[in-house]
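Once you've had a glance at the structure underneath, I'll fire off some questions.
Below, a portion of the complex is reproduced, with chain positions unchanged.
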Amino acid sequence: GEEAHPVVFAAASLTNPFADLAENAEVNVDYSFGGSNGLVDQLVGGAPADVFASANTATMDRAVEEGVTAGEPVRFATNLLVLVTPAGNPAGITGLDESLDGAKLVICAPEVPCGAATAALAETVGITLEPVSEESAVTDVLGKVTSGEADAGLVYATDAAGAGEDVETLEIPESSQHVNEYWIVAVKGGDADSASSFIELVTAAAGQELLADFGFGPA
Amino acid sequence: MTGIRVDAAVRVRDVVLDLDLPEGSCTAAIGPNGAGKSTFVGLLSGALRPDTGTVAIHGRTVAGPGGFVPPHKRGVALLEQRSLLFPHLDVLANAMFGLRSRGVPRHTARAEALAQLERVGCADLTHRRPNQLSGGQAQRVALARALAIKPDVVLLDEPMAAMDVAAAPEIRSLLRTHLAGRTSVLVTHDLLDVLTLASHVVVLERGRVVEQGRVADVLPRPRSQFLADFTGVNLLFGDLVDGGLRLADGTVVAGLAGDDATAGPGWASIPANAVGLHLADPHGSPRNAVDVVVRAVEPRGPVVRVVVDLAGQALAADLTTGAVAELGVEPGLRLVASIKATAVTLY
Amino acid sequence: MPRWTWLPFALGLTFLVVPLAGMLARVPWAELPALLVSHEAVEALGLSLLTCVVATAVSLVLGVPLALAMSRMTGRTAVVVRTLVTIPMVLPPVVAGLALLSTLGRRGLVGQHLSAWGIEIGFTTVAVVCAQVFVAMPFLVIALEGALRADSGDYGTVAANLGASPTRVLWRVTLPMSMPALVSGAALTFARALGEFGATLTFAGSLAGTTRTLPLLVYLTREQDTDLALALALVLVLVALVVVAVSARFNRPVST
């Protein structure tokens, strides 16, 4: 029959690595990227997907609960929080410390995965963050920093890597205690063969290497 | 009677009409501003629904308890005070509108519309937009548009109000041709229109019909002040006695009684130019000589109209400027009015 | 127009126009040509134009009668209908998308019945059009209704007296006379549909070639490169410029 042609619903933060993945493997993949929870809504609404890749554990749990998955979810990558400043670090930020006093800090809202991680990290470090904005997506945090509107922001390492020279990255040692986990699963009612071949692609060595290139941590 | 029958009320305007117009007649509807003339026309055209009662045209009930025939199915053409030419169409397209609406092919409609425009003297304006026309031009085009559809019934609500004197006779004779034998209603404030175009007349006042009938019967014997003013005669109200009308103060004005004059409340009509004014009783032969007081003086071109008070009623006399000066007429002056008895009609 | 009104006029226009300049200043002009001919961009633009044209057409077919009926309504009915029609304009688009999903989605109020017949709208190009019509049609309806109400109906009466059926009155008098409002309403609808993003993403998803319209591509691109996203948005602005400019040319008022 026909060549496998998986339809993949994936968290927005996976946009770049997944695009390259399909290109390198020379397979045809249709991607639909978006916020993880929104993707679950769509799956529940009957979206014709074969694979679902989530950017956090809670969302994957919800997908399983809603009964839109087929088989066990697999963890395939992790991500760490880092501190970014605009290029040149105009506010002279040195880390999660007093240098943030009076600076415009932007973080994720505690309601979203990256915000939950941020809150936990702050507690571990023992600092009270006073952000000027609590965004609902990492992209928005990054946007505020790259545009220079904010002096600093807490984003995932992958986002910092993607922003290239627009930002300066400050690693935070304690963040390894609060890794963010990425999960992938086949979707119920989708094409099982296409799904398993794509999940294979992601979890195989080449896929893992590529994810690492984009700043993701190992599963 | 199979012409127009209206027995209907429009409550919010306090208009209650009861009317019969014969088929094929042209009826003039006259009356003061706000009398309900446009309301009457609206009931016939279908623009207004009566609250109660019925409206029938040529034997067909077009509004009433049994239902309502919408305007476009009434075969009625309407020309109003405002020309209401379609602003997005040029003059020719406006004139063609009704014909095209009735399914006349474009080519024929165009020819007929052009002919109609020609007849109202607007053939050279075919490609103008309505906003490029003067008021009178617009009204003529609207007339052409209304007449082009050759309707069963034609309603004209003061169609000539904005036309110039040179144009009015032409339009009037055009209307006469088109209205001949066709049931039509003409709202007008102009006596000439009534005399030249209408065979019947309806007088409205404050939302009610006060007089109706053939022009020849109604106009010479006004029974309302409005109609008397309209025809330019004096109207006196009193009691008919042998050969005269007795007014409130007992004065009797002698005159000629018609066949239908019976004793009791009645009227006398007197043309303004049959009234003479004098400082003292002139003692001439067949005339009335009554005491009057000047109320108002109004120049009217070649003559001066002097309005006097006769036993509480107004009486107008047209005098020459010389006579007015000679008498020294001014409000409040007491005079004697002489009225030829042969010019006084009693009814 | 009093002379002092030119001050707020200038302020208002500046406030609306300068951000566009700001945007232009950030666009990476060098990369623009390559970006514009990229497969993804061309595909998304094509899809956007197709869906917007269809959505505008559907909005005209459904919205003109809606506006007509509303313009004839009075009292309570008018208020209720007008209010209902306006709601999709005020919903945040994402909420609009959720509302569509819970109605036309596989498990939605209506969708579950359609689904039983084998019709599934979600995540197809049809869903994109639905989302666009839902958020954009009210613009047409509101713009047109105002114009229809302002026309006192006298011309309709005249036309009826000349023998025009209601249908003919509609086509030859009512609609031509409200042509300016119709054209500007349609242009607004098209433009709103063109910029539609939240409802589409939520209800139709973001699949290249099927549901990924230009605004969705802009959003996706922004995940990687904000300046590139602005460059793509510029394409949207250009298309809108053309549509609005063309509509404005038709929009000469018919003076009475």
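Chains: A, B and C, in written order; residue numbering restarts at 1 for each.
Note that a residue touches a chain if its C-beta (ideal position, glycine included) is under 8 Å from a C-beta of that chain, and two chains touch if they have at least 3 such contacts.
These figures come from a predicted structure and were not determined experimentally.
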item	value
Overall stoichiometry - one representative per chain kind is placed in view	A x1, B x2, C x2
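Note that only the chains that are shown with their structure count from here on.
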item	value
Intersection of the contact lists for subunit A and subunit C	none
Centrality ranking, top chain (CA atoms only)	C
Intercentroid distance (Cα basis), subunit C paired with subunit A, Å	33
Chain centre separation (subunit B, subunit C; CA means) in Å	55
Centre-to-centre distance between subunit B and subunit A (centres being mean Cα positions), rounded to whole Å	88
In subunit B, residues with contacts to at least two other chains	none
Contacts with 2+ other chains: residues of subunit C	none
Complex interface listing, subunit C residues touching subunit A	98, 101-102, 105-108, 111, 115, 120, 122-123, 201-203, 205-208, 210-212, 220, 222-224, 226
Residue ranges of subunit C touching subunit B (in the complex, touch as defined)	154-155, 157-166, 168-169, 172-173, 176-177, 179, 254-256
Residue numbers on subunit A that touch subunit C, as the complex places them	7, 9, 12-13, 15-16, 30-34, 38, 41-42, 44-48, 139, 143, 146-147, 162
